[in-house]
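Taking it in order: structure first as structure tokens, then the write-up.
As you look at this complex, bear in mind that one protein chain is not there, while each of the others sits in place.
Note that the chains take the letters A, B and C in the order they are written out, and that residue 1 is the start of every chain.
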Amino acid sequence: MTAFKDIEERLKEKAKDLLEKGEVECVFAYGRGYDERHPRPYVAKTKEDAENLVFNEYCTFNLARYAVKEPRKKIAVAAKGADSRALVQLIQEGKLKRENLVILGIPAAGMVDAKSGLTLDEKTTGAFANPVVYDVLLGDKLPEAKNSPYEVLGELEGLSGDGRWEFWRKEFARCLRCFACRKACPMCYCDPCFMDQSRPRWADKSPTLDGNTMYHLTRFYHLAGRCVDCGECTRACPVDIPLYLFHKRLAKDCEEMFNQAAGMKLEDKPVLVDFRVEDGDEILL
Amino acid sequence: MQNPYLPMPVRVIKVTTEVDTGEIKTFRLAFVNKEDEERFDYLPGQFAELSIYGKGESPIGIASSPTQKGYIEFTVQRAGTVVPGQVTSALHDLEEGAIIGIRGPLGHPWPLEFLEGKNIVVVGGGFAFTTLRSLVNYMIYEENRRRFGKISIIYGARLPGLLCYKDELALWGKRDDLDLCVTVDKGNEAWEGREGFVPAICKDVAPCAENAVAVICGPPIMIKYTLPVFFNLNFSKENILTSLEMRMKCGIGKCGRCNVGSKYICNDGPVFSLAELDALPRDF
Amino acid sequence: MLRKIEQGRFGELIEALLARGPLYAPVRDDRGVNFQLIRKASEPTLDFYNTLQSPKLAWFPQSEDLIRYRLAKGETKGEAISGPVAPTVVLGMRPWDVKSLAIMDLLFLGGGKEDPYWLEKRRLTTVIGYGLASEEEPDGADFFRTLNIGAADSDGSDVFLLKKDGDLLLEGITERGKGLLGELTFLKEGTEEDERYLVAAKAGGKDRKTRFFDLDANAAADKLKAVFADNTFWEKEAEGCISCGTCTFVCPTCHCFDIADETLFRDGVRRRFWDACMFTDFTLEASGHNPRPRTFQRLRQKICHKYSFYIEKFGVVSCVGCGRCTRLCPVNIDIFSLVARAVNL
Partner (left out) sequence: MDFEPKILGIACNWCTYTGADLAGTTRLKYPQNIRVVRVMCSSRINPSFIFRAFQLGADGVLVGGCHPGDCHYGTGNMYARRRLAITKKMLEFAGIEPGRFRVEWISASEGNRFAEVVGEFTGQVKGLGPQTKLKIKTD
């Protein structure tokens, strides 16, 4: 595995190169935060900026979230496995253009969530070590995870329906409605979000359990077949709601029913804006 | 202590559709309880929160003058090209006799003591004329009239059909103790008055800055072009007053959304002089 | 007035407080420590450095019903829901959190209009502050020393609690606090040695190392006003900001709220609940005009509100340096270094 330090060097070099040649307007990557363990998303606009780029195990942010706000600019984006899937998914959805993107692929394993101290692997949200689509690869390809990313669901799936409801009810009750999950998510780009609509008002504006439930269920649904399992929602959550579990389960359902995972191929169509006559009615049972 | 969040009940006693499009209506409200009426002691320039349970509250400038006894009036535009205005839509659906809630009066009025003895130039555009109407009615009220100098009013709207308070304008026009100048951007066959944008008319009328205060309310674009006219006429920033709008909820300086600089528009405004506004960050 | 009790008998203290009325105290669950309304004497803990969320929820709950109504054909009558009926105790507030109450008072009780819901709870709530004992080290995100708050400051508390070896010292600060301690007859008298320990701890708390820069509130206020128009600076600072509400929701001094009517069939409540100036639609007017449509404008508003506007209006910084916003920010934006950069620009 290429050391993070080397990836950082290559990232700087590549960014400098791209900016110098004017091939991109800016490079979305990582910069130094208030300490080593807390890097920040960083936009390099000049080759001097590129010097400030960093990459270490705490650079977990999915930068596709920023890229989607700049659909018309020519940009470069540092992308780890799941991040590249997010870019692909956004291209599928017509939010980004492949020709406007320079994807700086970063094969990365052993990323760490600074807040929880957990290492991201297939049990959480680090199933994809290698970017699926990229223009340059800033490190050597890594062996992909051996275990299914869905194994972690076993525990919840083993519970009774009542048990699962109890689990989710407790989690939804913690929700502060800070909307960090939707704001951190590269796929949550709706404007306005259904939660911000006043007519119809889909859920209570105030943070009630019922409103929270409505918010999360609807958001899960909106991400069905689109979620690339980057885990940003879960890491962003100040009360640590394990949102990724629900997203994973829907991703698994989509794979089983429609035989397609989100953000893997540029030519795919998102599963819920597509259909097959052969889908069959069994999926409704 | 009176709970400042609890609205007082008021009855809608008259609804007037002000403009051709029907999008602006004036609601005349009378307090259900006598004590509430006494407590609701207001001056021109203040606003109130109109409350419809189940829909919410909306901050609206008071369009009537305290000299008009027995009722208060609000002119409300049905809001919402972007955000559907729940409350304003509900208000527009009200019929006479309905009971709604009101909280207030809120904010600071036009600085009447400061205006006293001065010549007043009132400049209004479109539907933002409401609290100016209140001010004018206050100033021209019998015993108040002599407290103020010359009163000039310049009021414009896009089309003749979009002018508010048409009957009142006609009455004002007949008075000899004020100069009224009503203008529309574009007239129609029936329109006999002036045509032209408010800034141009202001330039035309050229009120004298000597011992005068300009009170200006209107859409941002009108304000933007009117201010230079007044600067050219030598009005100082202290002598140009306006009223700000921000999104508000509580109306009493707690909820924080109308905060601009060290001011909470609801509590410290909405009335400001340009000099005061200059001291605030450009964030409104 | 100084009392003490063995740490092992902490449960007894809780039991006695619970018998008096509602009690908020820090509780540890699988995600960390937070203030909660206590149901069982075994729940509270004193083994924590800082709670994840701020204790403001005891006075300013995330969601609070103001008015109850039932939609009717003729007149819909609203009925104000009054504050809490029972005197409440909040135990275990760190000095910086206690300080936040005084900052919030300026807003909720000032400006000519008192907020009855805040006032009621302030009037009836006893604050038991909890000093940081010397062995508990700051965690790198906090900077309360910059705000001139000591790790063992007792001002603002009714009762001040401090760990000492195997004991818990309880000092009565206000009349209300002394009254409370007087009721708890099972407490032992503090010794002179305890007294000395307490004085030393308070003095020592002032020098507790946290992140620090020399902050002159008035100068910072002026400087930020000057920096306000520097869009490039703010755009750079807000680069990663995702405009979520985390920083404001966990902040002990953020007070912004929204009010909405929530109706289910015919019954409804007018409810106020935390809102965040970081949200896109916070200032969105019905006309469609939004004075702060961009992320950097909203971040700027938050920072300037705390370090400039509040100082200008109320004379104090609206920040206590608890570090919660920094700790929980999804993209590691740090208010401390941001303000330091702005002030030294």
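In this text, a residue touches a chain if its C-beta (ideal position, glycine included) is under 8 Å from a C-beta of that chain, and two chains touch if they have at least 3 such contacts.
Only a predicted model underlies this, so the values are computations on that prediction, with no experimental measurement involved.
Chemist: Counting the whole assembly, list the visible chains that the omitted chain makes contact with.
Modeler: A, C
Chemist: Could you please point out the chain C residues that touch the chain left off the display?
Modeler: 264, 267
Chemist: Determine and list the chain A residues touching the chain excluded from the picture.
Modeler: Residues touching the hidden chain, for chain A, are 156-157, 159-169, 194, 202, 209-210, 213-214, 217-218, 220-221, 224-225, 246, 249-250, 253-254, 257-258, 271-277, 279, 281, 283-284.
In this section, only the chains that are shown with their structure count from here on.
Chemist: From the centre of chain A, which chain's CA centre is farthest?
Modeler: B
Chemist: With chain centres taken as the means of their Cα atoms, state the distance from chain A to chain B in Å.
Modeler: One centre to the other, that is 49 Å.
Chemist: CA centre of chain B versus CA centre of chain C: separation in Å?
Modeler: That gives a centre separation of 39 Å.
Chemist: Residues of chain C that contact two or more other chains, please.
Modeler: Expected reply: 258, 260, 272, 281.
Chemist: Give the residues of chain B that touch two or more other chains, as numbers and ranges in rising order.
Modeler: Touching at least two other chains: 83.
Chemist: Help me check something: in the complex, which residues belonging to chain A touch chain C?
Modeler: 33-35, 38-43, 61, 65-66, 114-115, 174, 176-180, 183-184, 192, 196, 204-208, 232, 235-236, 238-240
Chemist: Would you mind writing out the residues of chain B in touch with chain C in their complex?
Modeler: Chain B residues touching chain C: 1, 3-7, 9, 32, 51, 53-58, 79-83, 85, 88, 99, 101, 220, 245-247, 249-250, 252-257, 259-264, 267, 281-284.
Chemist: Mind listing the chain C positions that touch chain B in their complex?
Modeler: Checking each residue of chain C against chain B gives 66-67, 69, 71, 74-78, 80, 107-108, 111-117, 225, 228-229, 255-261, 263, 268, 270, 272, 275, 277, 281-289, 291-292, 297, 301, 304-305, 308-310, 312-313.
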